[in-house]
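Starting off with a structure, shown below.
Missing here: one protein chain of the complex. Every other protein chain is in place.
Entry: chain A
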Amino acid sequence: MASSTTGEKKILTLKGGDNEEFILEESLVLQSELLKNMVKEERVSSIPLPSIKSKTLVKIIEYLKKHAELTPSNKEEFKNFEKEFVNVVLEELLDITVAVNYLKINGLLEFCCQAVADRIKDKSVEAVRKIFRIESDFTPEEESEFRKETPEAFEGDLDDTTN
(Lines give C-alpha, C1' and ligand atoms only; values in the text may rest on other atoms or scores of the structure.)
Protein backbone atom coordinates (compact mmCIF):
# COMPACT_ATOMS: atom_id res chain seq x y z
CA MET A 1 0.00 0.00 0.00
CA ALA A 2 2.51 2.52 1.19
CA SER A 3 4.95 1.58 -1.52
CA SER A 4 2.83 3.21 -4.23
CA THR A 5 4.30 6.62 -3.58
CA THR A 6 8.04 6.67 -4.02
CA GLY A 7 10.07 9.75 -3.31
CA GLU A 8 6.99 11.88 -2.93
CA LYS A 9 5.94 12.70 0.61
CA LYS A 10 2.49 11.49 1.55
CA ILE A 11 0.07 14.16 2.67
CA LEU A 12 -2.75 13.80 5.15
CA THR A 13 -5.57 16.09 6.18
CA LEU A 14 -6.75 16.28 9.79
CA LYS A 15 -10.13 17.87 10.36
CA GLY A 16 -10.59 19.54 13.73
CA GLY A 17 -13.82 19.93 15.70
CA ASP A 18 -14.82 23.17 13.99
CA ASN A 19 -14.18 21.74 10.54
CA GLU A 20 -10.90 23.53 10.16
CA GLU A 21 -8.49 21.51 8.04
CA PHE A 22 -4.83 20.88 8.70
CA ILE A 23 -2.65 19.50 5.98
CA LEU A 24 0.53 17.77 7.06
CA GLU A 25 2.96 15.04 6.14
CA GLU A 26 1.76 11.57 6.95
CA SER A 27 5.06 10.69 8.63
CA LEU A 28 4.30 13.25 11.37
CA VAL A 29 1.05 11.68 12.51
CA LEU A 30 2.66 8.26 12.89
CA GLN A 31 3.71 9.41 16.38
CA SER A 32 0.06 8.92 17.30
CA GLU A 33 -0.76 5.24 17.78
CA LEU A 34 -4.39 5.89 16.91
CA LEU A 35 -3.69 7.70 13.63
CA LYS A 36 -0.92 5.25 12.76
CA ASN A 37 -3.37 2.37 12.93
CA MET A 38 -5.93 4.31 10.90
CA VAL A 39 -3.43 5.14 8.18
CA LYS A 40 -2.05 1.63 8.08
CA GLU A 41 -5.32 -0.24 8.07
CA GLU A 42 -6.98 1.66 5.29
CA ARG A 43 -5.69 4.20 2.88
CA VAL A 44 -7.18 7.40 4.14
CA SER A 45 -6.21 10.89 3.12
CA SER A 46 -8.48 12.77 5.50
CA ILE A 47 -9.22 12.00 9.14
CA PRO A 48 -12.03 13.80 10.97
CA LEU A 49 -11.36 14.46 14.64
CA PRO A 50 -14.62 16.12 15.72
CA SER A 51 -13.88 15.80 19.44
CA ILE A 52 -10.70 17.88 19.24
CA LYS A 53 -10.87 21.69 19.08
CA SER A 54 -8.85 23.25 16.27
CA LYS A 55 -6.94 25.33 18.79
CA THR A 56 -5.86 22.15 20.56
CA LEU A 57 -5.00 20.46 17.30
CA VAL A 58 -2.74 23.36 16.32
CA LYS A 59 -0.79 22.91 19.54
CA ILE A 60 -0.47 19.15 19.08
CA ILE A 61 0.71 19.48 15.48
CA GLU A 62 3.28 22.02 16.65
CA TYR A 63 4.55 19.41 19.12
CA LEU A 64 4.64 16.65 16.52
CA LYS A 65 6.76 18.83 14.23
CA LYS A 66 9.20 19.75 16.98
CA HIS A 67 9.43 16.16 18.18
CA ALA A 68 10.15 14.92 14.66
CA GLU A 69 13.10 17.33 14.50
CA LEU A 70 14.53 16.11 17.80
CA THR A 71 18.18 15.07 17.58
CA PRO A 72 20.79 14.51 20.29
CA SER A 73 22.20 17.99 19.59
CA ASN A 74 19.00 20.01 20.10
CA LYS A 75 17.80 18.11 23.16
CA GLU A 76 18.12 21.15 25.37
CA GLU A 77 16.11 23.29 22.96
CA PHE A 78 13.38 20.63 22.84
CA LYS A 79 13.20 20.52 26.63
CA ASN A 80 12.63 24.27 26.71
CA PHE A 81 9.98 23.92 24.04
CA GLU A 82 8.23 21.24 26.11
CA LYS A 83 8.30 23.47 29.16
CA GLU A 84 6.74 26.33 27.21
CA PHE A 85 4.29 23.94 25.58
CA VAL A 86 2.53 23.13 28.87
CA ASN A 87 2.80 26.69 30.14
CA VAL A 88 -0.80 27.49 29.15
CA VAL A 89 -4.02 28.14 31.04
CA LEU A 90 -5.25 25.08 32.86
CA GLU A 91 -8.31 24.54 30.71
CA GLU A 92 -6.17 24.42 27.60
CA LEU A 93 -3.71 22.03 29.23
CA LEU A 94 -6.55 19.66 30.12
CA ASP A 95 -7.96 19.86 26.59
CA ILE A 96 -4.56 18.93 25.22
CA THR A 97 -4.18 16.08 27.72
CA VAL A 98 -7.55 14.59 26.78
CA ALA A 99 -6.81 14.88 23.06
CA VAL A 100 -3.34 13.39 23.43
CA ASN A 101 -4.81 10.50 25.40
CA TYR A 102 -7.34 9.92 22.62
CA LEU A 103 -4.69 10.12 19.92
CA LYS A 104 -2.37 7.90 21.96
CA ILE A 105 0.80 9.97 21.76
CA ASN A 106 2.44 8.28 24.70
CA GLY A 107 5.48 10.44 25.45
CA LEU A 108 3.47 13.65 25.33
CA LEU A 109 0.71 12.14 27.48
CA GLU A 110 3.19 11.38 30.27
CA PHE A 111 4.52 14.90 30.01
CA CYS A 112 1.05 16.50 30.14
CA CYS A 113 -0.01 14.39 33.13
CA GLN A 114 3.17 15.43 34.93
CA ALA A 115 2.37 19.07 34.17
CA VAL A 116 -1.15 18.74 35.62
CA ALA A 117 0.18 16.83 38.64
CA ASP A 118 2.71 19.61 39.26
CA ARG A 119 -0.16 22.07 39.55
CA ILE A 120 -1.81 19.97 42.26
CA LYS A 121 1.01 18.77 44.48
CA ASP A 122 2.23 20.77 47.45
CA LYS A 123 -1.06 22.69 47.57
CA SER A 124 -3.74 22.69 50.22
CA VAL A 125 -7.11 21.08 49.53
CA GLU A 126 -8.80 24.47 49.39
CA ALA A 127 -6.23 25.79 46.93
CA VAL A 128 -6.66 22.82 44.60
CA ARG A 129 -10.45 23.15 44.79
CA LYS A 130 -10.14 26.78 43.78
CA ILE A 131 -7.67 26.18 40.93
CA PHE A 132 -9.66 23.32 39.41
CA ARG A 133 -13.08 24.70 40.36
CA ILE A 134 -13.97 21.57 42.28
CA GLU A 135 -16.93 21.90 44.62
CA SER A 136 -16.93 19.57 47.58
CA ASP A 137 -19.97 17.30 47.52
CA PHE A 138 -19.28 15.88 50.95
CA THR A 139 -21.55 16.58 53.87
CA PRO A 140 -19.90 18.51 56.71
CA GLU A 141 -19.99 15.28 58.72
CA GLU A 142 -18.13 13.41 55.99
CA GLU A 143 -15.62 16.21 55.69
CA SER A 144 -14.79 16.17 59.33
CA GLU A 145 -14.51 12.40 59.24
CA PHE A 146 -12.14 12.58 56.30
CA ARG A 147 -9.91 14.94 58.11
CA LYS A 148 -9.56 12.27 60.73
CA GLU A 149 -9.23 9.25 58.50
CA THR A 150 -7.65 9.98 55.18
CA PRO A 151 -4.08 10.81 54.44
CA GLU A 152 -4.56 14.55 54.39
CA ALA A 153 -5.42 13.78 57.94
CA PHE A 154 -2.26 11.79 58.40
CA GLU A 155 -2.19 14.10 61.39
CA GLY A 156 -5.21 12.29 62.75
CA ASP A 157 -3.24 9.08 62.73
CA LEU A 158 -0.40 10.82 64.40
CA ASP A 159 -2.49 11.92 67.32
CA ASP A 160 -2.93 8.29 68.13
CA THR A 161 0.76 7.60 68.02
CA THR A 162 1.59 10.23 70.57
CA ASN A 163 -0.84 8.87 73.12
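Assume a contact is a pair of C-beta atoms (placed from the backbone, for glycine too) under 8 Å apart; a residue touches a chain by one contact, two chains touch by 3 or more; residues count from 1.
Following the convention adopted for this analysis, contacts and distances are computed from a predicted model.
Novice: From the list "Translation initiation factor eIF2B subunit gamma", "F-boxfbd/lrr-repeat protein", "Mitochondrial import inner membrane translocase subunit" or "Ribosomal RNA-processing protein 40", give the UniProt name belonging to the chain omitted from this structure.
Specialist: "F-boxfbd/lrr-repeat protein"
Novice: So that we can see where the missing chain sits, which residues of chain A does it touch?
Specialist: Where chain A meets the chain not shown: residues 90-91, 94, 97-98, 101, 109-110, 113-114, 116-118, 120-122, 125, 128-129, 132-138, 143, 146-147, 149-155, 157-158, 161-162.
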